[in-house]
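Can you read through this structure? Questions will come right after.
Only one protein chain is missing; all other protein chains are in place.
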Amino acid sequence: MTTQTPAILPERGLADRLTALFWRHPRLLLAVLLTPPLLWLGVVYLGSLAALLLQSFYSIDEFSGLVKQEFTLKTYAELFRAQNLDIIIRTLVMSAAVTIGCAVIAFPIAYYAARFAKGKWKAVFYLGVMLPLWSSYLVKVYAWKLILAKEGIITWAAEGAGLSMVLNAILSIPGIGGNSLSTSPLGTFLVFVYVWLPYMILPMQAALERVPASMLEASADLGASRAQTFRTVILPLAMPGVIAGSIFTFSLTMGDYIIPQIVGTSARFIGLAVYQLQGTAGNIPLAAAFAVVPIVIMVIYLMIAKRKGAFDAL
Amino acid sequence: MTRRSLKLAATSALALVTGLTPALAQMTEVGPGEGALSIVAWAGYIERGETDPAFDWVTKFEEASGCKVSVKTANTSDEMVALMNEGGFDLVTASGDASLRLIAGDRVQEINTALIPSWGTIDPRLQNAPWYVVDGKHYGVPYMWGPNVLMYNTEVFKEPPTSWNVVFEEMTLGDGQSNKGRVQAYDGPIHIADAAQYLMFHKPELGITSPYELNEDQYKAALDLLRGQRNLVSRYWHDAFIQIDDFKNEGVVASGSWPFQVNLLKAGGAPVASVIPQEGATGWADTTMLHVDSEHPNCAYMWFEHQLSSNLQSDLSVWFGANPSVPAACTDGRGMQTAEGCTANGLDDFDKIRFWTTPVADCSQGEDTCVPYYRWVSDYIGVIGGR
Partner (left out) sequence: MTAAVEFQNVSRHFGPANAPVKAVDGVDLTIAEGSFFAMLGPSGSGKTTCLRLISGFEKPTGGVIRIFGQDVSDIPPNRRNVNTVFQDYALFPHMNVRDNVAYGPMVKGVDRRTREAQAEEMLALVKLEGYGDRKPGQLSGGQRQRVALARALVNEPKVLLLDEPLGALDLKLREAMQDELKALQARLGITFVFVTHDQGEALSMADSLAVFNEGKIAQIGTPKEIYSHPRTRFVADFVGSSNVLAPEVTRAFGGPAKWASLRPEMLRVTAADGVALSGVVTGLRYLGAGSRVTVAVNGTEVAAQLPAGQAVPEAGAVVGLAFDPSALHVMEGER
């Protein structure tokens, strides 16, 4: 019976020939697989980034609104005008606050999902976290405008619960309060936190899931309290996830231009400034210079994170 | 041509396309239509019966001319300028704060009024208006005009307010509560002109003669007024529908607005009305302008004639709450508008209205004495940011 089967099987066509080709030249397959995405990344993504950078070194003729295509640093100098600096600082503070807010809210949820949720409850968790992402972003933001409005659900609920005093006290805090939640920086913050929360929970949960249960037991075994375990073991090990999540929340907040248009005080954020400068004012150089700001901030942020050892557990 | 050539050599492909085409000479005759026409317009300006079947001034034009109309909606004047700078459009319904910028930027071409049979029917006050006529050359055809009215809540204001002070100065309103947090202002730099107009009436010592021509001192006074207004305004409006929502849900009771929002809110049963207070009002007078590189100039000229002679002027003035550029449209029954309707929309207030125009440095006060528009833009961003 064994004599019937040949030692070398016959080639069955193109698929076998290709398999043989890739087997003899393993790098060829890699090249075939990587070329399209690298082209995409290199030409489309980096290319547009380079074009953006180039634009930021042009300036605009203020009256006609036409771009003067001559190299100048004038546009960057404009960033340091008081009102533009305000925009940058306002955006930075909001992004930081949103990131911290998201992290604080996301951690218990992610921790529960990573440590305790099993089977059905895990599915419920994923569904619960992802569900808000499925509905239109605009619909969510408009819904929040109504929820937060002066004559909206929260005001109504606060009145019903006899908490109007509390709401008014919060709204009277200078800097974050306002006439109503919907027209206050606090409202903008709440909507940002809501919209970007899933982007914090998911990487956090993935990072926490990778922390073996025995690590936590070892910590307790060696005498650590829960708080000590959290500080010295869980947090450092979950840090890459927190950083990944914060990159999302931070950069998404910095780039967003819809939410501050609909909820808040009308004070500009970088995203809104970029949107208006390039879309409605036609000032592409200043828009580009503004757009470079988040990139620079993110680079600095990542460098600090790396120096602080946030990626050591990777 | 040398400037263009230099530019060509120095810059990108985009500039190559736009810079290569020499500025078209004025048209001398209208040939057969090119089959298409693209228009940058304000929302609600170009209706083909899709929003409301009763309002349609496009279908008949397309049938008669064979030019298929496509519309790109813009929300602000700045956006219109940006779109025209980008290119690819034939016409734009530009307001006075955009038109001069388009002319200065060589984005629009001179119009030969002789090729438009109904030109003579245009309101004489508009035929040589400074926001589209430069050096005696016409760069467009008047489309529609209207005032920026003061919209107010009739439950809070038993009597119509007589002054814009309700949105500029803190005060106790008819219902015994402060106006703080209950008024709005327009989220565009041109709102500085509203402040200047208010000062023109209340502080004559500043010597403001036009709200669009402000020297440093006058400009500073206007900004100070707006900084005070910032404390009253919770949120500025730039989107008509968000303002409508704010009047319904956010407790806003007074704001500068357009007849468009007033009409929509009234139609929805909201207790609002509008008025032009004693200080007068700013307003917009829109002009249809033809892009310098338009690919469909014959269709565009056909549209110019259509816009003046058809039901457009009459029905649009009803639809948008504005005034036709052709006064006869109020009375000759070509559309739904009536003489009473035009009066309600402010046809007789023409002299009270100071139309949007782009502030420039060289103004009637002298060369380089007025604050130009780009500073209005950045300073207004500062004011809204609380600076």
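Order as written gives the chain letters A and B; numbering starts at 1 within each chain.
Here, a contact is a pair of C-beta atoms (placed from the backbone, for glycine too) under 8 Å apart; a residue touches a chain by one contact, two chains touch by 3 or more.
All values derive from a computational prediction rather than experimental measurement.
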Contacts of the hidden chain among displayed chains: A
Contacting the left-out chain in the complete assembly, out of A:38, A:51, A:138 or A:218: A:218
Touch criterion as defined above, residue of A:233, A:247 or A:286 at the omitted chain: A:233
Hidden partner chain, residues of chain A it touches: 212, 214-215, 217-225, 228, 232-233, 236-237, 309, 312-313
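Throughout what follows, only the chains that are shown with their structure count from here on.
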Whole-Å separation of chain centres (CA-atom averages), chain A against chain B: 38
Of chain B, residues touching chain A in the complex: 7, 10-12, 15, 75-76, 78-79, 81-82, 85, 101, 104-106, 180-182, 187, 233-236, 238-239, 242, 245, 249-251, 358, 360, 372-375, 377-379, 381-382, 384-387
List of chain A residues in touch with chain B within their complex: 60-66, 69, 78, 81-84, 86-87, 90, 145-146, 149-152, 178-180, 182-184, 261-262, 264-268, 273, 276, 278-282
